[in-house]
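Structure first, commentary second.
What you see is the complex with one protein chain gone and the rest in place.
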Amino acid sequence: MNVGIIGMGRIGKIHLNNCISHFRQIKVSAVMNPSQAGQEFAREMGVSKVSSDPMVVLNDPEIDAVLICSATDSHADYVEEAAYAGKAIFCEKPLDLSLDRVRQTLAIVKECKVPLMMAFNQRFDPSFAEVKQRILSGSVGNLRSLHIISRDPGPPPISYIKKSGGMLMDMTIHDFDMARYQMGCEVTQVYAKGSNVVSTAIAEAGDIDFATVMLTFENGATALIENCREAAYGYDQRLEVFGSKGMIRTENPLKTTNHFSGENGTDTSRNLDFFMDRYAESYRLELKAFFDALQNNEIMPATGDDGLKAMEIAAAAYRSIVGKMPISL
Amino acid sequence: MNVGIIGMGRIGKIHLNNCISHFRQIKVSAVMNPSQAGQEFAREMGVSKVSSDPMVVLNDPEIDAVLICSATDSHADYVEEAAYAGKAIFCEKPLDLSLDRVRQTLAIVKECKVPLMMAFNQRFDPSFAEVKQRILSGSVGNLRSLHIISRDPGPPPISYIKKSGGMLMDMTIHDFDMARYQMGCEVTQVYAKGSNVVSTAIAEAGDIDFATVMLTFENGATALIENCREAAYGYDQRLEVFGSKGMIRTENPLKTTNHFSGENGTDTSRNLDFFMDRYAESYRLELKAFFDALQNNEIMPATGDDGLKAMEIAAAAYRSIVGKMPISL
Amino acid sequence: MNVGIIGMGRIGKIHLNNCISHFRQIKVSAVMNPSQAGQEFAREMGVSKVSSDPMVVLNDPEIDAVLICSATDSHADYVEEAAYAGKAIFCEKPLDLSLDRVRQTLAIVKECKVPLMMAFNQRFDPSFAEVKQRILSGSVGNLRSLHIISRDPGPPPISYIKKSGGMLMDMTIHDFDMARYQMGCEVTQVYAKGSNVVSTAIAEAGDIDFATVMLTFENGATALIENCREAAYGYDQRLEVFGSKGMIRTENPLKTTNHFSGENGTDTSRNLDFFMDRYAESYRLELKAFFDALQNNEIMPATGDDGLKAMEIAAAAYRSIVGKMPISL
Partner (left out) sequence: MNVGIIGMGRIGKIHLNNCISHFRQIKVSAVMNPSQAGQEFAREMGVSKVSSDPMVVLNDPEIDAVLICSATDSHADYVEEAAYAGKAIFCEKPLDLSLDRVRQTLAIVKECKVPLMMAFNQRFDPSFAEVKQRILSGSVGNLRSLHIISRDPGPPPISYIKKSGGMLMDMTIHDFDMARYQMGCEVTQVYAKGSNVVSTAIAEAGDIDFATVMLTFENGATALIENCREAAYGYDQRLEVFGSKGMIRTENPLKTTNHFSGENGTDTSRNLDFFMDRYAESYRLELKAFFDALQNNEIMPATGDDGLKAMEIAAAAYRSIVGKMPISL
């Protein structure tokens, strides 16, 4: 299979590296990146066609699938063009910050009948994926509740905050998707609260940096989500699912497995500090899932509709914060 | 110090036993219990005055303090009589299921100027108490959130449910108190949801068996509480406090510390199944705190007002469930 | 059942307290202690006959069983007298520091046909006992190895060291018994090394403070034991059993279950510092086992012969250290 990559920034490089190291049946034959640095990286990694023109990728008849890893505000454009060109599409999220544009783009993808996978990489984290398997296997029983705690080591730059669509659309969106994924059904009600506990600069930029959300699902179960843009102890992402037969919890992976016992007690190492370390394996596994689904002609494991649904929950959560009321979906 | 105990049921026996085994400077000189069984127990443990008449305890001039461990609907009466008799009072919670009666009884206690401790034993659990200490020491920093998960191994009998005041007043009340205790300030808003996921009999008795509550505190922090009347894996009570400098989590104690690794992975033993095992030490420590406060003439570490506040939160939570709205306090 | 206790020091008090709090069918009717302090304690706990004369206990025809908790060098004498008096005997270990005297005393016990339990309390620790149960249930499979690490928080006073019979006889003896207990068969070979890493005063007193021992058992399995008189991080006693079907490990219990995550990682509380905290439950359970065995006319769960065997291993270990060779038993 021939693959083209549009965008050779941080995430594009990860995907290119994973294609080369782990998917030898995949050939990355073309890469587009607007600037020099990314182009050079692609060349060093042995990609033959490297250009600043996206059409070099999109118009190449030999290319079967396109990975869209460019800036967020270009996702929808490239997805539409790739759809018209008949390529299978793997797109970093979000498709767009506007719900209307997302719906329009998804309509085009549907019309063109091309497969589209949204890169909800956390679904492919081995721990989170095992939670899903245990739910499906019945060992958790009927679901009653789900708890997600996601805390970043520190806030992103204000410039990023301003273009992010806001914390619920940028950060909590992962948890909305994870909650839907694990629950296996849709959200019917959202109650959310937001505040600023980390940084006044974020408040001045019009965003919150701390949020708690209570979701109700079609199956009657409840999800409790907490998000914070800062945690003194590093990256913290945990999930707990509770059902009639049991409970399953996901802890944070650590850099080492050491326990040191000294005068003051026993300590283990600090949480990871970078999401790319935490999710290194999930990036590889989401790509594998994409290629497998293509090869087996199966439905994508995270669709454009999944992306839309998570955004709709985020939008409802914003209305709940403003209106100080639960919002029905 | 001479102590009398009113009520020699399950909890009265624990307190009597703890007095004898652990507090040798305390003499339990009189016990009242309506029925034979409890009286016999007290006699076997060496208590000299044992009667079915509460006045034998309350009118004994040698008795300094009274532990009220009788049925819930008699608490307020005995507390008032003990207050009039000038005794220091240790009372199992709740004082009464009616907020009005609680307020009236507390007014009498105040008038009589006797010390009153409400038996919020969980505050004295070594783990929960250490959480409080770390908050006070500043190592958690400014509080941002608190999570409490309390799941019972199985529901109580329907007869108990009917007299319990409802799940929020009977079970969640502990978590409301714990949240106030850890936060060190008052609740300003309550949002709650309740449902029946365990038993239709509980629903038919007019109670819920599953609840999620979101509390907002004066300091701006949020508490997320989940309660369930049943957990397939045993008694589950966990607490997490997150602040600007760190996070502290309380796990469940287990019966053994063994880890067995076999073909299918590694397993540890089942959670405890009985709250009296989980809280054995906290029963001893709350009594110690009562005796210490008396001896040092200090304010009680859990007051009648604490009991009232927790009940007011529970009452607001009920209004929130019915009104499907957050309620301000 | 009527019980007498000889010796009301630290351990005698624990047993008396446990009898009163936990074994209401047991009556402690007589206590002997040479000095005032212990006698007073017994009186305060409601024991009616308290004396400095052991015969008050041993000659009392109403007394069925005697707990011998006096100084080590009096154990053998009291056991013999109790045996002649026809009492069931529970004796703190060791029976004596001399192997010859132990054999002589055991012969008398045998002759008198009285039951004798040696107080190897660690066998009754819930975690260690569960290890044994899992071995017996077959879930560990054929035993291959056993690892025991026992490290004390700090060394005892030199005065204690001098009368202790040496570290292997005083401290490692518990591990020799534990190894035999878990393995369910006898030791055939001992290789040991000893050194001084903690204190020159211990060396000057003619004792070691650090030892490693390799035992071979009849079943072909090996036990590796490490002992140290000091650990900066508190009391440390761990056991691991490895077999053809699995492995089971016992960790140290901690005072709280809290995990604090801060800038430098996650820490849990310090190990316990006192063996009486670590083994509080095992003291209660060994007594229960003694009373149960008496009542059901069963063989004692830790016999005089068990005490002798552990001492023989210790003696061989000393010979191995001196001879720098493995010693066959």
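The letters A, B and C name the chains in turn, as written, and every chain counts its residues from 1.
In this section, a residue touches a chain if its C-beta (ideal position, glycine included) is under 8 Å from a C-beta of that chain, and two chains touch if they have at least 3 such contacts.
Worth saying up front: this structure is predicted, and the values here are computed from it rather than measured.
Set against the missing chain, the residues C:103, C:132, C:147 or C:288 yield one that touches it, C:147.
The residue from C:115, C:166, C:246 or C:262 that touches the chain not shown here is C:246.
From the options C:187, C:228 or C:313, the residue with contact to the unseen chain in the full assembly is C:228. When the omitted chain is restored, the residue from A:86, A:154 or A:262 that touches it is A:262. Across the entire complex, the residue among A:9, A:34, A:220 or A:246 in touch with the chain not shown is A:246. Take subunit C: the residues that touch the chain left off the picture are 141-142, 144-145, 147, 149, 151, 191, 193, 195, 197, 210, 212, 214, 216, 220, 222, 224, 226, 228, 230-233, 236, 240, 242, 244-247, 324-326. With the whole complex as reference, residues 232-234, 236, 261-271 of subunit B touch the missing chain.
Residue positions on subunit A in contact with the hidden chain: 17, 20-21, 24, 44-46, 126-127, 130-131, 134, 139, 245-253, 255-263, 269, in rising order.
In this section, only the chains that are shown with their structure count from here on.
If you average the CA atoms of subunit A and of subunit B, the two centres end up 43 Å from each other.
Separating the centre of subunit A from that of subunit C, both taken as means of CA atoms, is a distance of 57 Å. Put simply, the C-alpha centre of subunit B and that of subunit C have 38 angstrom between them.
Touching two or more other chains at once are residues 245-247 of subunit B.
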